[in-house]
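One protein chain omitted, others in place.
Up next is chain A:
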Amino acid sequence: MESCNCIEPQFPADELLMRYQYISDFFIALAYFSIPLELIYFVKKSAVFPYRWVLVQFGAFIVLCGATHLINLWTFTMHSRTVAVVMTAAKVLTAAVSCATALMLVHIIPDLLSVKTRELFLKNKAAELDREMGLIRTQEETGRHVRMLTHEIRSTLDRHTILRTTLIELGRTLALEECALWMPTRSGVELQLSYTLRHQNPVGFTVPIQLPVINQVFSTNRVVKISPTSPVARLRPSGKYMPGEVVAVRVPLLHLSNFQINDWPELSTKRYALMVLMLPSDSARQWHVHELELVEVVADQVAVALSHAAILEESMRARDLLMEQNDALDRARREAETAVRARNDFLAVMNHEMRTPMHAIIALSSLLQETELTPEQRLMVETILKSSNLLATLINDVLDLSRLEDGSLQLDIGRFDLHGLFKEVLNLIQPIASVKKLFLTLSLSSDLPEYAIGDEKRLMQIMLNVVGNAVKFSREGGISIVAFVAKSESLRDPRAPDFFPVPSDNHFYLRVQVKDTGSGISPQDIPKLFTKFAQSQSLTKNSCGSGLGLAICKRFVNLMDGHIWLESDGLGKGCTAIFMVKLGLCGHSNEAKLQFVSRPPANPMLTNFPGLKVLVMDDNGVSRMVTKGLLVHLGCDVTTVSSGDECLRVVSNEHKVVFMDVSVPGIDIYEVAVRIHEKFSKRRDRPLIVALTGNTDRVTKESWLRVGMDGVILKPVSVDKMRSVLSELLDHRVLLEVQ
C-alpha cells in the first residue's frame, strides 16, 4: 500500500471539483452510451445506409470510451486492483478501437463525400428529364390533335365536307375565334372567301391574288403571321379592342398531273388556297410553336385529302363513261352479228334459189330463140337473154366474192399453158381494143416458164379484169402487158410492206405489169379501188360494172399468195396495174395430177381411154346404141340410161363424163344438169356433163354452158371427134370450142 498507484487527491478542498468531474464523467458516459443506441436505432430504421460496419465500429469505439469514463468513476476513490485491471483493459480496448476507427475513416470520408456529389448530379438529371417530359407531352398532345383532325378530314371524300371539317376541327382544337379559307377563282386572278367557321354561308368576298401579303404567304410552306388589318384577315366586324393574332398558311391544290416522277409537288403546283386563322381577341394568347406546326401539318393533309377527292371524282366519271361505251359496243357487236347472220342466211338462200330460176330463164329464152319468131319477138327474146346473162354474171360475181370472203372458195389447181393464157387474153381483148383504136402489146420474158401450175380460170379472170379495166379507161394510146418471173430483189416492194413472198424450189412468182395511157387515178382514190362497190366519181360515167371486179381480183390474188396494186402518176397520166401471184413450177412428179398429156399441138392425142367410166343418157334407142358403140370403141366403160330420172339415180362420182342427148325438147335436161351439180358439190368429184345436140345455133351452145354443161357436141359425132372431145375434156375439164 505504500507504493499505490492510486491517484492521490492533491487538493482536499477540491472535493467540489471532484464532484463536478464525477458528474461530468457520468454524463459523458451516458452520452457515450446513448449515441450508439441512437445510431443503432436509426440504422435499423433505415435500411439503405451502406456503411453498417463503420457504424458498428464507431459504436464500439464510443461504447468503450464511455466504459472508460464510467470506470473512471471508480478511480476517484480507493479502488482495488481489479478495478485497475478492468480500467486498464478498457483503456487498451478503447485505444485499439479508436485507432482502427481513425484508420477506417480515412477510407470512408471520400466515399461519403462522393455520395453527395452523386446526389447533386441525380437531382440535376431529374430536373432535365422533367423538362423533356413536358416537351414530349406537348408534342404528343399536338400529334393527337393532328391525328384526330386528319381522321376527321380524311373520313370523307366529299370536297366540301373536307374543308368544312378542317375548319371546324381546327377551330375546336386551337380554340380559334375565326378560321377562313380563301379559294382561287376559276380565272385565277382573285381569291374568293369560300368557307368560314362562324358564318355558314359566307358572302363572296374576293380579294385580288396579287396582294403582297398573299404573295408572302404563298411563297413559303410555313405558317406566316400576318397583320389583322390585312384584307384577308378582316373577317369579323371590327369593334373589338384587340384583335387576336392572325396567321395564314397556303394550301396547295393538287392535280393528278402535278405528280411527276422526279419532281415534288411543291415545284409543279401553281394553285394555292389561303387558310387564315384568328386567335380570340381580347385574350392574351399567343401562337405557340407547336400550334403553328399543327396548322402546317393540317394544311398539307387537307391538300392531300382534296387531291384524293378530285381523283376519285375523275375516276368515277371515267368509269361511268367506260360503262356507257361498253354498252354501246356490246349493242354494236350484237347488231353486227345479227347482220352477219342475216347476210349468211341470205347468201345461203341466194346460192341455190336464185341460180335455179336464172338457169330456167336463160335456158328457156335460148330455147325460145330456136323457134320461129317474128323479128320483134326475136329482139325481145335477145334482150331477155342478154339481161339475164348479165344478171347471172352479177349473181355469180357476188356469190364468188362472198365465198371468197368466207374463205370457202378453193382454187382449182391444175397444169396449164401460161404463154397460151396470155395469148388468149390478148385475143379476147384485141377486138375491143381495136374498136377503140388502142394498140395492145404483150411482152413475155424469156425465163417465163411455158407451163405452170395454178388456177388457170381465175388467173384468166384476173388478167381479163385488169386488162379490161386498162382498155375501159383509156381513150387513146395503148396498153402494154409485161410478164416476167419476179426475182428476189423485186419481190419485196416498198409499196407493199405487208407482202412477204418466200420463193422456193417448187414455185415462182409471176409478175405482170399492165400499163395504160388512160385517164389515170388520183392518189387519194387508189386505196378505195379495191374496196367493194366503191367507185370514184371520175369513173362512174364510163363504168358499167358493179365495182366488184377489182375487189374479186384482189381476193383471187391473195388466194394465190400474191399481191396486187395500182400506181398512177395522177389524173390524165395513165395507170399501171401490177400484180404478183405464186404459181407452181412444172416438171415435178407430185404436181402432175392428170393422167393425160395436155394440149400443145406437138403431142399426139391419146387414142384410147381405157376404163374411163362414162354415162350416156339418150331416150332414143338407136342413137343410144350408136353413142355407146362409139365410146366402147374408144375403150370406155359405158353405162346407158334412157331418162333423166334414171340418169340421176345411176350417176356416181365414178363416172367421169355424162353424155346427155338434149334433142329431146323439154326442161328435163338442164334440170338433170343442175341436180348433178348439186349432187357433187366438189368440182373434183363431179362428172363432166356434155350435151349432144343437133343444133348449130351458137346462142344455144352458150346457154347450155350456162346451164352447167361442160361442153356441147354437135351430132353426128364421128370417132375422131369423140376422141378429141374426150381428150380435151379430161385435160381442161371444159370444152372451149363447140365440137
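As a convention for this text, a residue touches a chain if its C-beta (ideal position, glycine included) is under 8 Å from a C-beta of that chain, and two chains touch if they have at least 3 such contacts; residues count from 1.
Quick note on the criterion: contacts and distances are computed from a predicted model.
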From "Transmembrane channel-like protein", "Tubulin epsilon and delta complex 1", "Nuclear cap binding protein subunit 1" or "Histidine-containing phosphotransfer protein", the hidden chain's UniProt protein name: "Histidine-containing phosphotransfer protein"
Residue among A:L197, A:L630, A:C647 or A:M709 that touches the chain left out of view: A:L630
For chain A, the residues touching the chain missing from this view: 619-623, 625-627, 629-630, 632-633, 661, 663-665, 694, 715-719
